[in-house]
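Shown here: the complex without one of its protein chains, the others still in place.
Think of it as A, B and C in the order they're written, each chain with its own count starting at 1.
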Amino acid sequence: MTVQTEIRSAPHIKGPRSVEQIMANVVYSLAPICAFFVYQYGISALASILVVTASCLLAERVFVRTGTQAGSLSDFSATITGLLLALTLPPGFPLWMGVVAGFSAMALGKALFGGIGFNVFNPALVGRAFVQAAFPAAIATYTPSFLPGRFTEFIPSSLAWPLMAPADTAAWLKAMQYDALASASPLARWKFEGFVTPAWDLVTSLTGHMAVGPSPLLILLCGAYLALRRFMDWRIPIAVLGSAGLSALLIYAVFGTRFPDPFFMLFSGGLVLGAVFMATDMATSPVTPRGMWLYGALIGLLTVVIRFYSGLPEGVMYAILIGNAATPLIERITQPTPFGKGVSIRARRQATYTLHPDYISREEAGAKTPKKRFLKNKPK
Amino acid sequence: MSDLSQTRTFDEFMEGIWRQNPVFVMVLGMCPTLAVTVSAMNALSMGLATAFVLVCSCGLVSLMRNIVPKEVRIATYIVIIATFVTVVDYAIQAVSLAVYDALGAFIQLIVVNCIILGRAEAHASKHPPATAMVNALGMSLGFVIGLLALGTVREVLGAGTLFGVSLFGANFQPWVVMVLPPGGFIVLGAWLLLFSTLKQRKEVRLAEQGGGHGA
Amino acid sequence: MNTSAIPPQATPATSLVKTLGIVSAVCGLIIVGAYQGTYDAAAANRRLALERTVFKVVPAAKSMVEWQATPQGIRPAGGEPAPGAVKFYAAYDAQGALAGIAVEGAAKGYADTVRILFGYSPDCQCVTGFGLVASKETPGIGDKIVTNHEFLANFDALDVKLNAELSALANQVKVVKHGTKSQAWEIDAIAGATVTSRAVGKAINDSAQQLLPKLVPETEKLRKKES
Partner (left out) sequence: MKLLSYFRGEAFQRGVHPPSCKHTADTSIRRLPFAPRLVVPLSQHIGKPSRPTVRVGEEVVRGQPIAAADGWLSVPQHAPATGVVEAIELRPSARGPWTECIVIRVYEASTQEMLWGTPQDIEAFPPQEIVLAVQRTGMVGLGGAAFPSHAKLTVPEGAKVETLVVNGCECEPYLTCDYRVMVEQARDLMVGIRHAMRATGASRAIIGVEDNKPAAAEAMRRALPPQGDIFVEKVPTKYPQGSEKMLITALFGVEVPSGKLPLSLGMVVNNVGTLTALGRLLPAGQGLVERVVTVTGPGVARPGDYHVPLGTPLSFVLDYAGAPAQARQVILGGPMMGQSVASLDVPVTKGVSGVLVFRGEDMASREGRRSYPCIKCGECVESCPMGLNPSMLGMLAAQREYDVMGEQYHLGDCFECGCCTYTCPSNIPLVQQFRVAKQILREKAAA
């Protein structure tokens, strides 16, 4: 029997997971969020999502083509970056600025580091940080959701000519009988006006004005889907929200009414979106379980600190970027304890059989164990 | 003979502009490069100020190269450079206060610009005045080009103007980040990327043509 | 640095001193020459720049005189500035009559201290305009304070009247939320640039509070331009 066989290295079977599958699932879970975003803000939001995503994909293609970075379009990672970036921008953000945001996200956030897996910072947030620095006025201009003509009429600022300043949204809103405050996000309204948006509005975002993206409830649902299918680590969002909630509660309890209640802290602005979709970005978060808790806690705390004590209304973006920067360090100090190296020599609860106490104490006393004379046994 | 010396002079001149460009190749003098290139005008003034100091001090250093003992040469260079920096400082104040305010402390900081001390020590102290000054001129031209490259981009995107002339009309949306320090880093990074890409391409081409000459 | 590595034929110390001395002397000469050569032009420049700002906040002005207010009263600037003195400039029109007074002020803004110069009119006891001396506020947001017409309209006649005893402002200058100005001494902030707007208000308030009680009783001193 002459058979051509191949030599391969074990293991000879592969698990079902692939990068494409993970990324595609993230895209699926973002789809309802984007849909709701469009439902809230109309064609401006739709155009924004399409343009930003397209520019991310185009940039990715350019960088992959020129050999600047690894990866390919088919891995969906650029699509995710584009969708997330679009969700963090105001719906009436001028489209040409969206293109700038998309390109800078891919160039500064991804290609610079070598592409998928190598990036240190979340590309979507890098893109947002760039346009936040470049166009601070445009990025702080929000429009109310559920405007009457939102499916037929663009928000005028969307359609600004490239390089040109966008039309005055405030004037446009005034013409529609909205007061100037309508274009401020709940966080900005709290920061500058001291107005705390009611809780139910925040959670559902079915009325009023949402600063970043759609209803936190929807985001949490989509995040739960990802976490249950284990396409995302559940520890990070819980750590972020938990630590933000706790630190806000602490400040609220100590300093009282000068600060909003923790509930407002959690559900206003982009904290939920950031915790569920941005902080969990795999390449930029720690891989070690303990590291994830630490990383999440750091982001939550930083968010609250930035929101309360800085001139900025929103702090999630910078908190996550700082968390990203701290990731290698966190990973270093939270390496998992290898099997048999911890203090776990004491029996765990509910073991079926107990060990003769002599053997445990002998081991703990550092008694000399027989010298290793042969190789470790392998499992079958 | 004269041909040879002419090409040599030309080489000395071009060295600073291309092969050893202080900004794009040697990445020297980054402090003023990043800080003052908010506009093309500032970049040009800074570049010219540095050029003046560089050329004058290199000339003087070269003149004195045989009489200055080795032990005190650095002290001498610093004194000479500081002198010309002070002169430039006064001159700018006299010419335009606006430019002086925009450049701020960076005029005085030309003293510690390593391009100048580096050139004085590595080149001017070993060559006759003419050569030294030609080389210094090339270097400072390279520096001016570098600063202008940054300043132009940052001014065009950051203010929509070039040397104060509006390019896009009144409705231009300025890119605030460009006039902030991060913008300086981003633009500098982009230029460095462009330069090294060009250089690499050239080397590859040379290697293909010359067959092993590319070292 | 490495003292043990002195070469065998060390240059004699006198030679070193001589060289350094010569170099220093030459350099000193160059510097003195440059200083002399540029002094007048630089001083003229500086004066021009200041005048430009002063004339901007006091539009009718054609010439100005620098003054300072000390606890003892006001006197023309010159000589040692007294500690705690507030500088201000009396601006005169073409006929030599007092056109207005420009006062310096400063307050912490969003990025750094915002330094301004504001015009004060003794006739209406109000602020008539302001100009930036130095500001590092975020371009595009903070610099709206000099471009936003709504905001600048606040300073057409901002009330800074003193109280009856002439010891303090009758009403503190206050920056209020955008769109809620109701009093002549209130400043309507720019939406989105509240911090910088507040800095301007605070700078005016602080300077006025400090200077006006001393200035107002002696306004007559300033009426006529001294030669």
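We take it that a residue touches a chain if its C-beta (ideal position, glycine included) is under 8 Å from a C-beta of that chain, and two chains touch if they have at least 3 such contacts.
Please read these numbers as outputs of a predicted model, since none were measured by experiment.
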item: Left-out chain, listing which of the shown chains it touches; value: A
item: Touching residue (missing chain; options A:G117, A:P136 or A:G245); value: A:G117
item: Residue of A:I22, A:I49, A:A279 or A:L294 touching the missing chain in the full complex; value: A:I22
item: Contact with the hidden chain (one of A:T66, A:S310 or A:T337); value: A:T337
item: Footprint left on chain A by the chain that the document does not show; value: 1, 3-15, 17-22, 70-72, 75, 114-118, 233, 282-289, 292, 331, 335-342, 344-356, 358-360, 362-363, 368-380
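Convention: only the chains that are shown with their structure count from here on.
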item: Remotest chain, chain C as reference, centres from CA atoms; value: A
item: Chain centre separation (chain B, chain C; CA means) in Å; value: 35
item: Chain A and chain C: spacing of chain centres that average the CA atoms, whole Å; value: 47
item: Chain centre separation (chain A, chain B; CA means) in Å; value: 43
item: Residue list for chain C, restricted to those that touch at least two other chains; value: 138, 140-141
item: Shared-contact residues (touching 2 or more other chains) in chain B; value: 176, 180
item: Residues of chain B that touch chain A when the two form their complex; value: 160, 168-169, 171-173, 175-178, 180, 182-183, 186
item: Partner chain B, residues of chain C touching it in the complex; value: 10-11, 15-16, 19-20, 23-24, 27, 30-31, 34-35, 37-39, 41-42, 45-46, 48-49, 138-141
item: Residue ranges of chain B touching chain C (in the complex, touch as defined); value: 64, 67-72, 75-76, 79-80, 82-84, 86-87, 90-91, 93-98, 158, 174, 176, 179-180
